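I have placed the structure first, in the form of structure tokens, so that the comments after it can refer back to it.
A protein chain is absent from this complex, but the other protein chains hold their places.
Going in written order, the chains are labelled A, B and C, and every chain counts its residues from 1.
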């Protein structure tokens, strides 16, 4: 009975959710000009138009093409907007995504709307209701789109930061700062065996499974992330000039790239500012530090006589913490800047665990014991990146609140800084 | 008396010419979308918007700023749109011109129109009439803009060629081909002493001066450029695989870049096509070959048992030839494709000497004896590039007819192929 | 009592061991010409002379300089032969080690002998006996030297492989192959909690500590490594052309580097050969495959429907296995080629676990819970490399038999192939 109810109700909610997530992408982009949408500011980033098209391509490729009679919007798009799915076919080279001036942004919006209409029709005519596999693809497509929403925000921030005009993505009010980031405490956890990973309720990515057992020695974790003000002390203590704090590869990056502070920080007349999606601002010392690489997080931890938590420790620590915080959807709805904030709403032993900044863990991204990627092209979603990346946890101010989970494993190479990436300490 | 008349009449014509040249730039761009205007498709090319802004910056910097009370349109533009004038100040790095999404194309058009209005006012209120140096700057600025009109055409062609959608810049009728490229004859010239360079009548660039004497041994020059059909024979004779025809550096480029044919040629099902500003077309074997590097021109000449003419030989050969041919302005006015054509209007011993394709010469670009660049920033216009470049002569189908001269010295590195560059033989 | 005996006896054994290990380095090099010793064949490799000097520098820097009255052999050597110890001071750039023709090889041998004499004196005069910390440094220095002995072998193999003359390092008899590599079985292990890491008896590196608990789900491990013959089946099944088997980064390497088979394999007239330290040989299909990257090991495993073991699984599986196999010291003593062999001496459920080839594990190289690097420069020995590397276990045919342990953690980047690296499967 309940199962049947569920089968009926999921597509209904899913249809609403589909409309909402797709709309939110366009809301995020509504202040962008055509010019903002076609430049690739670095190989790691993509043109905004590409994100708009690729997320649409995802539904066309994995959902609509399940119907052999479906006629694609444009034959070229299969290659142009395929990110990395070798099983689907050839891909236009990633590093050249910024070389394409056509299709225009307007044409890509047409593409979106045509595909949206098709999917809506499939909801209306019961096709998705009838096939749980299709519903699963829609759910995956929506989570996929939410990941690209975050990338749109971080990619446009990177693009704007290269421009001497320092364009503003969207002005935003400063949140009231009545409750600023608290003192940092150590929260202790006893040694013992734990279950880690997703138990299979609700949507999760393949890389969060299977649920498995780990043994953790006792550990302590910081009650909140390291703040910009704390990170400044590392800088003024010459942290960027002292190799003893750095991994060998990190020290090489510091030399090669000339890192002296987190990305987007600027020092003018002795005063620290940071470039945000709402423009250049005075640095808020009580907000979580963001836009640091794994190497900087790790070096800070060593300087501070601590270390980063493993992802298992983080997940155990998060067990009782409600998923609340500063997220992209709420910030945008409230007209506030999409930026980490010192504001805290929750009250518990652990602050800012969700939202604000992704937290680097000490864990290299690898398969859980018994991990199996799904068959077919969608098996390429996560598994093939398990190499030379570190796990981040908890979501950021650019993440949607209904996208994050306790078991969610985000991953980036240790030198990546353009995400809203921060960290908390452990010992 | 005549002098005074001249002083009066020049600015009047100049004002008209200013309006016409500036308008022609916008006419060229009228089929382009905003997206087409902000991408830099390779380091040698610039975003179209950059050309639109830089040509305007030229008038603002070298003309309008002569008035200390002039207020610039935007303080950032001095750096953003300076190409290479160190004497003016810092330049935004050339290789990063494609990283700027702002100012938008619309803002750049505003910039153009504001500066156009100012210059028009200076014509109206007699300020330019009163100062021959200002008139000279305007004349230089217009020639400068005409050079960038040609670059707009070649840069957008390169950009579109990277796109699997193969966008069409502007459809164009095929010219009637009643008079196709003639048989190739050798035109003989006796040994002797000649005067080369500009005698100082009318506008010319500094690098065309001074007029000077050279001694030329006897030589013969081909009556017309090498055609695509002739170049095909070099290809089918394995010309790209036989090192004996190539300069050492050219052979390296052939290996490194995998050159097997001129740029923009494609072979499909045994049939040769070329990508043009009017889209993909069957190759016309009787039209002058275009988009070859100096290395390919030189290798072809060696294969054909001939050589390229020196620039002095070319200039001597051109002495009696009228400046007629297929140029950007006439082609656009006639609704024809901007592409080299086998059509010939002139009748004389030498065909296609002007227009259609720039002709590589065997001369490395160097200073004429007694050459002096002008003082100040404008001295950087030509002189500082006299190294590792070869001279091309005669203009192309992307050149304006009133821009070219017999003494005109264009120059590009020997590996450049994205210009409409061809060649004729000598011996 | 026993403690005192131990304090007395260790230096005695240590002195003998010091002499033996230092001598073995020279024995390895005795067939090399001066020319073979000064070339750096790739950034990952070092000139042999550099290894000879650096291992000597290690004793000079960390042992002899403990005596303030010690006079260094040459002031320049502190910088020239420092590998990566920032706490000691500046280092001559690693990538330029091959740019140095001086000191000559003969001068470096002088340096070795002078330092050897000093250390011998310190043994004789009781100085090392008197200070356990000095004895620990000697022990570390000898293990360090043994690691460089292995690098000498792999670096000279790489150097010779670039030379069309295909020089032979040292001819060697083929081992009798009565007992060839057995059939491959799966050995099962139950789920449960285990202790991993070094318990502190005898020498071990810091990265093997501390002993800690892990929980392992049940697993099975292959009874022997994958052989060259098995790997050939992967090749003939187009394994190098099918992206579905590869990590994304591995697939990129396959494309960029054109990998089609393990390093040092050559196919001639349909016959597979491999370049060995004893020259070019027919491929032995029953010997463990060597010179594969992590990416190739991982792709093979996926193709075979299996996976690589984690380092904890490997260590648990090795618990009862005697440390026997084909090692550099025994092979050299027996006049046999330093190359993985199909010969097996042991009889147990697990073959070739030690010696022959290092075995890639699925574990990225990271700190054990509670890991602390030692204070000072020697803290840079291992800890700062815990990033973007994978753990290998078991030693190879280029390792000395008294150098390897069950808990030994070797580590290399996943694209490294010039080590004797192979793998066994798990599931």
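Here is the rule we use: a contact is a pair of C-beta atoms (placed from the backbone, for glycine too) under 8 Å apart; a residue touches a chain by one contact, two chains touch by 3 or more.
Please read all numbers here as calculations on a predicted model, not as lab measurements.
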TODO: Consider the whole complex, including the chain that is not shown, and state which of C:76, C:195 or C:281 touches that chain.
DONE: C:76
Task: Residue among B:19, B:66 or B:247 touching the omitted chain - done: B:247
Open item on the list: In the whole complex, not just what's shown, which of C:38, C:277 or C:317 touches the removed chain?
Closed with: C:38
Task: Of B:161, B:342, B:363 or B:410, the residue in touch with the unshown chain - done: B:363
Task: Chain not shown: contacting residue from C:98, C:262, C:369 or C:414 - done: C:98
Task: For subunit C, residues in touch with the removed chain - done: 33-39, 41, 49, 76, 79-80, 92, 96, 98-105, 159-160, 162-165, 167
Task: Positions on subunit B where the hidden chain makes contact - done: 84, 86-87, 191, 193, 212-217, 219, 243-244, 246-251, 294-295, 307, 310, 362-364, 366-367, 369-370, 379-380, 384-388, 414
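Please note the rule applied: only the chains that are shown with their structure count from here on.
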Task: Between subunit C and subunit A, distance of the C-alpha-averaged centres to the nearest whole Å - done: 39
- [ ] State, to the nearest whole Å, the distance from the C-alpha centre of subunit B to the C-alpha centre of subunit C.
- [x] 61
- [ ] For subunit A and subunit B, let me know how many angstrom lie between their CA-based centres, rounded off.
- [x] 47
Open item on the list: I need the residues of subunit A touching at least two other chains; which ones are they?
Closed with: none
